[in-house]
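Only a single protein chain was left out; the remaining protein chains are all shown in position.
Order of writing sets the chain letters: A, B and C. Residues in each chain are counted from 1.
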Amino acid sequence: MAVDSRQSKGRRARTTELPVTGTALLLIDVVNDLAFGGSESLISEAEPMSKRLADFKRRATRAGIPAVYVNDNFGQWRSDFRRTVAHCTSRSSPGRLVSKRLRPTSKDYFVLKPKHSGFYDTTLDTLLADLKITRVIVTGIAGNICVLFTANDAYMRGLRIYAPADCIVSNTAEDNAHALRQIQAVLKGRIDPSDQFTFARRRARR
Amino acid sequence: MAVDSRQSKGRRARTTELPVTGTALLLIDVVNDLAFGGSESLISEAEPMSKRLADFKRRATRAGIPAVYVNDNFGQWRSDFRRTVAHCTSRSSPGRLVSKRLRPTSKDYFVLKPKHSGFYDTTLDTLLADLKITRVIVTGIAGNICVLFTANDAYMRGLRIYAPADCIVSNTAEDNAHALRQIQAVLKGRIDPSDQFTFARRRARR
Amino acid sequence: MAVDSRQSKGRRARTTELPVTGTALLLIDVVNDLAFGGSESLISEAEPMSKRLADFKRRATRAGIPAVYVNDNFGQWRSDFRRTVAHCTSRSSPGRLVSKRLRPTSKDYFVLKPKHSGFYDTTLDTLLADLKITRVIVTGIAGNICVLFTANDAYMRGLRIYAPADCIVSNTAEDNAHALRQIQAVLKGRIDPSDQFTFARRRARR
Partner (left out) sequence: MAVDSRQSKGRRARTTELPVTGTALLLIDVVNDLAFGGSESLISEAEPMSKRLADFKRRATRAGIPAVYVNDNFGQWRSDFRRTVAHCTSRSSPGRLVSKRLRPTSKDYFVLKPKHSGFYDTTLDTLLADLKITRVIVTGIAGNICVLFTANDAYMRGLRIYAPADCIVSNTAEDNAHALRQIQAVLKGRIDPSDQFTFARRRARR
């Protein structure tokens, strides 16, 4: 297996070393206006999460892991991702802080999705095949909906799942805990906190 | 059937009246740099075609039919359609004249496709379902490749196919003729010239 | 909406009346050898469930609702459903009682699935389209895996979900409860017990 878990001496019990080759970071619905009734509690979770995820993305992309934005098109079939980013980072957007912190760069990939799963009627399958991806790190909003649906579909495609627990938020803590438990128990995924994942440049054996 | 073909007295033998409701116009790979070895003959066909297709698109969209650009992403997973349009209409693009004439407006829809068929790993299925489309008018480049692949897939989905013969071009006249024959014989499509199609605003019976 | 929920005076608080037209009953992995380590507790739940589901199936099919077996092929790419039924009802199969009670008849439909969701790489989409289905009743094993994956995919396709709570079992009661909660909260499904569902022959307005 490509994962290398080691017992270290100190406070950190284990780290999960992920090979750079064959791994992609999926950022799911993080460019988001979060404009729905009752979104306050989700926003209050998403804002600190977005800081951790921005750090994690920085570490991952620096190591050479491609970042793929898998993002709702908000029913805007005529607009492109640029316009979605502009809308979600605008003053009137409740999700502006989250969207700004995780704003994509010109090096990132993006896939607009019309439904909950990032694989449903999108080009994600073809993109991951092109990039020769066998492992996905799933992150984003909401853990028990779009993140879980995408993880389920990744699992059926034989991809290994990694879900940094502190880079995923849901409407309620209970929903989030259950989604993570489902990823761990059913999808055989790793749900360590983001700082437990390290990246190894050496070529993965596949 | 939603199609209404009438014998008229004058010079035009028949027209095919298409209901506006439930019909979409697909423009396949018309935003195209046509930058491949030996593209000269295709370009010489595509330029006059693009004029006819621009006219046809104007008539169709005026009647209320949505125009959907189903366009190659040219392997540019990081760019959006806007950038593809800029690239294909630039000075250095052999396809600039075609791409300029058929440049999308802000009212048009677009779907980026990674492979030949507009349905393969794209959101086209979901978009057409959202728009409640049951008939597609297929147009564009190349008739025997991306247009035919897309038409085949439309046919398997139970959509009715209309292929204005003079709004489709292929690398060779023979390839184009055979693609049209295949659309007519196998896919039960109509392949009349574009000026034989008219659009009816009254509600389609479906 | 096609669902008709009525407050009745007596002991039953509500019934959900489902139109026959447009509704299908999905029986997910109920023909199952249940031959995996630690399956005892699942079997002890599945056996009484299978009795309730057999009753429910009888009522539904009598009313005219098609029953669709959506069943694992157990990696047996060379065998057909008949052989799977024979295997799962044989003496050596821990799931024989469940499989026998729910043995398909010649009037039932079946779709062999290679993965968890009944929609993944199967003909289920085409079958449901052929039968003009807009509502699915999901039942079977295991609630938090194949039933939930299938329900998720049904939801993305715009189908209404009905999940008779007592006709679904999972490895643990907690997993089952959470799967039902997910179906109710995220997929907007009804999770009433099976005897609260009634079937109405009158044509559904759609």
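Please note the rule applied: a contact is a pair of C-beta atoms (placed from the backbone, for glycine too) under 8 Å apart; a residue touches a chain by one contact, two chains touch by 3 or more.
What you see is a predicted model, and the numbers here were worked out from it, not measured in a lab.
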What chains on display are touched by the one that is not shown? B, C
Candidate in contact with the missing chain, chosen from C:109, C:149, C:162 or C:199: C:109
Using the definition of touch stated at the top, determine which of B:56, B:149 or B:162 touches the missing chain. B:149
Where chain B meets the left-out chain, the residues are 115-117, 120, 144-145, 149, 152-153, 155-156, 178, 182, 186
Logged for chain C, residues touching the omitted partner chain are 73, 75, 77-78, 80-82, 106-110, 112-115, 120-127, 130
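As a working rule, only the chains that are shown with their structure count from here on.
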Considering only which chains touch which, label the overall pattern as line, ring, star, complete or other. line
Averaged over CA atoms, how far is the centre of chain A from the centre of chain B? Could you give it in whole Å? 36
Gap in Å, rounded to a whole number, between the CA centres of chain C and chain A: 32
Can you list the residues of chain A that touch 2 or more other chains? 115, 120
